[in-house]
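Missing here: one protein chain of the complex. Every other protein chain is in place.
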Amino acid sequence: MKSNRLEAFSDGVIAIIITIMVLEMKAPEEISLQALLPLLPVFISYLLSFIYLGMYWINHHHLLHNVERVNGKILWANLHLLFWLSLIPFATSWVGENHTNAAPVAFYGFLLLMCGIAYLVLQTVIITQHDEDFILRKVVGKDIKGKLSLVFYIIGILLSFLNPWLSISCYVIVAIMWIVPDKRIEKNVD
Amino acid sequence: MKSNRLEAFSDGVIAIIITIMVLEMKAPEEISLQALLPLLPVFISYLLSFIYLGMYWINHHHLLHNVERVNGKILWANLHLLFWLSLIPFATSWVGENHTNAAPVAFYGFLLLMCGIAYLVLQTVIITQHDEDFILRKVVGKDIKGKLSLVFYIIGILLSFLNPWLSISCYVIVAIMWIVPDKRIEKNVD
Amino acid sequence: MKSNRLEAFSDGVIAIIITIMVLEMKAPEEISLQALLPLLPVFISYLLSFIYLGMYWINHHHLLHNVERVNGKILWANLHLLFWLSLIPFATSWVGENHTNAAPVAFYGFLLLMCGIAYLVLQTVIITQHDEDFILRKVVGKDIKGKLSLVFYIIGILLSFLNPWLSISCYVIVAIMWIVPDKRIEKNVD
Partner (left out) sequence: MKSNRLEAFSDGVIAIIITIMVLEMKAPEEISLQALLPLLPVFISYLLSFIYLGMYWINHHHLLHNVERVNGKILWANLHLLFWLSLIPFATSWVGENHTNAAPVAFYGFLLLMCGIAYLVLQTVIITQHDEDFILRKVVGKDIKGKLSLVFYIIGILLSFLNPWLSISCYVIVAIMWIVPDKRIEKNVD
């Protein structure tokens, strides 16, 4: 299978996930602008997940950019990533309605952690399928940013039982850290 | 990343948004043709949003038509546009059930305004990433139509507190204004 | 805009419509095989709509197969078709739960009629945009099958007030008539 089919399928799944989340935002029963206020946390959790999914979409492309052919291992590592990503709307909906409670906030962090791990696994599988000169190997290097994100997620999960706002801050910091596009790959690969 | 990937992803998201709206239209409990009558405002709000999204889809293509490569700034400006577009089903559902109330009508106009601004931002980001000879720069020119739309949205939002029907008229006028395909780009670029 | 973008977008929308319908089928509360029996009419209405949408997808391709560039008129004629197609899940859900009542059955026929008309409009717009040698013009000819379908839909709508089963038969006959792939185009165009 050529990598562009894999990209197209992954694009489709991510596009659906990112759009399906909005279905969780139900129009309020009341008809005043004040009725929108209680939806604000839902809106913000939706925005954060939107940024995360957009981020995964962009990085996923950078990852597959130099891969030409994919084998079974890469296919399943990619489906594994899509599986965890597809659970984000579920966690977003839960955390959006209960953002001051430990459980949903910790669970949201757990999902981000699983997505981060799945992404690392996919990256590792792709690199080990190629030889030493493979450009992605050099570009990714020690991948400090990827591993640092995992640490932040774990801290966020632990902090949620202390104060949910602290762990939300952790998730926001990671998002900001990644919004800056990965200069390493953009410069070296293109 | 090549611009055709960006187009395909945006196409996917817009296709999902435009189709998901229909889910808001629930089959009536009663089983008579009269039972469809109360759904008429929902149907018309769905039709208007369908036209707006179709319009954005067409103009989005014209915009990306001459862009060959995209960088991080364009990617995020595009995701920013998709984010606001993805909220249209939510506003459509609210306004469809309460089209004679100020709040939903104003909110619908606010969303159209944010989409319009996000589109202008994307257009500006794309133009500033290219040199002076870039064909889109000449074609867009002062973009009177784009800015006029924003003015109409703002007037619509303000009028909603006076008479919701007046502001709905504003939104319909903008739609009609854009349904006429952008001759400027179609002629000059192709 | 090239016609393959239009095809890809239309494919996306049709793929979403065809899949979204299944969401209307809710898992029964009871947990016995008998609990599936009341779902049978819903299932069959879903199957019929699936065949109709599959039919439109196939014919839509035959239609756009020889078109190279599309203009604003074709774009809007195509969006017009997609609009009516996107309402099919709504009508399917209503008719599936009330298949022995005149109103839903007539409404379902009305939607099929609007889809049929929208398809004819798109076909006419495409043909009038091309010169006399355009291959589709010869292939389509008088398009007896297309116009006959419209007649059947109208008969179906009228019969629904007499006996819904008669009108359902009309819709099934049209589906069977089209399931046989359009030999005319397949032979002449390819």
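In order of appearance the chains are A, B and C, and numbering begins at 1 in each one.
Everything below uses one rule, namely that a residue touches a chain if its C-beta (ideal position, glycine included) is under 8 Å from a C-beta of that chain, and two chains touch if they have at least 3 such contacts.
For clarity, every value in this text was computed on a predicted model and none was experimentally measured.
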Shown chains touched by the chain that is not drawn here: A, C
Contacting the left-out chain in the complete assembly, out of A:R5, A:K26 or A:K147: A:R5
Missing-chain contacts mapped onto chain A: 1, 5, 8-9, 12-13, 16-17, 20, 23, 69, 71-72, 75-76, 79, 82-83, 86-87, 89-91, 93-94, 97-98, 101, 103-104, 106-107
Touching residues (missing chain, whole complex) on chain C: 7-8, 11-12, 14-16, 18-20, 22-23, 25, 27-28, 31-33, 35-36, 47, 50-51, 54, 57-58, 61-62, 65, 179-181, 186, 190
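Going forward, only the chains that are shown with their structure count from here on.
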Interface sides of chain A and chain B: same vs different residues, half threshold: different
Averaged-CA centre spacing for the pair chain C and chain A, given as whole angstrom: 38
Residue list for chain B, restricted to those that touch at least two other chains: 8, 12, 16, 20, 23
